[in-house]
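This report refers to the structure that appears directly beneath it.
A single protein chain has been omitted from the complex, and every remaining protein chain is retained in its original position.
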Amino acid sequence: MDLHKRLSELGLTLPAAPKPVAAYVPAVSSAGQIIISGQLPFADGKLLAVGAVPSAASIEQAARAARQCALNALAVADAELAGDWRRFVRILRIGVFVASDATFHEQPKVANGASELLGEIFGDAGRHARAAVGVNVLPLNASVEVEMTLAVS
Amino acid sequence: MDLHKRLSELGLTLPAAPKPVAAYVPAVSSAGQIIISGQLPFADGKLLAVGAVPSAASIEQAARAARQCALNALAVADAELAGDWRRFVRILRIGVFVASDATFHEQPKVANGASELLGEIFGDAGRHARAAVGVNVLPLNASVEVEMTLAVS
Partner (left out) sequence: MDLHKRLSELGLTLPAAPKPVAAYVPAVSSAGQIIISGQLPFADGKLLAVGAVPSAASIEQAARAARQCALNALAVADAELAGDWRRFVRILRIGVFVASDATFHEQPKVANGASELLGEIFGDAGRHARAAVGVNVLPLNASVEVEMTLAVS
């Protein structure tokens, strides 16, 4: 697996991994797993979607934002692996939190933005377990947050 | 451990496992764990409880729905184990999300529907860690969603 080559084939590039902050870290490695902290849909320093779905952000916007969250999680994993994706085994799980109007019931459509990206990039090794839920609000008013766990050798 | 025999003793049967969808899978096995995707309270193709607790679904309805979510998670595990529960070690964790009115504070009573089923079925091996929280809304307007992790040999 050469992630960078595969991303290039898909016309994607990996964003810069978010910097560690004092209180917690973007990723932890232990016992064959990399646990990635919850990622917001930052692209070039701006959130791709803010506010509740669908009143403030459309389903399509939020799904693109979820895709960006997943890409940001992969950037964190890339830093954790020091770019060596030969150790990558598979994506294990993503947790997707969607800022939702109380009448919005299509969180899976938003979460698919993340899930489908992982499938495009990794094929079978990108197939993962998932929990997708609605919440009333997220950090920085983001429309979606995605956490991820990967299996590595 | 013969799950099917035990369920039969309890007057329960395992539902059909939900089919994999394109973007993610119902379960992932890795390093002695089976991670089950978030399950909704489907029984015979219908949700057992919809809407926020308690205004739209009673605590009792939601607890029965949480129980169904857990049963559905076991159906997924059964498929992942190809029916061979001799590999089962224990339930590790469930995450329970309860669609809640903003004034509802008894999410644990709802989550107990899932936890108590696991105790009835597995005894000590069913005792698990748990996080139970309220959310404003869930996929398909379900009243509850449960994710599960199992230890296997």
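Labels for the chains are A and B, by order of writing; each one numbers its residues from 1.
The working rule: a contact is a pair of C-beta atoms (placed from the backbone, for glycine too) under 8 Å apart; a residue touches a chain by one contact, two chains touch by 3 or more.
The structure displayed is predicted, hence computed values, not measured ones.
Within the set A:3, A:36 or A:71, the residue that contacts the chain not displayed is A:36. Touching residues on subunit A toward the chain that is not drawn are 20, 22-28, 30-31, 35-38, 52, 95, 97, 135-141, 145, 147.
On the side of subunit B, the interface with the absent chain consists of residues 31-33, 89-90, 92-94, 100-108, 111-112, 115-116, 119, 127-136, 151, using the contact rule stated above.
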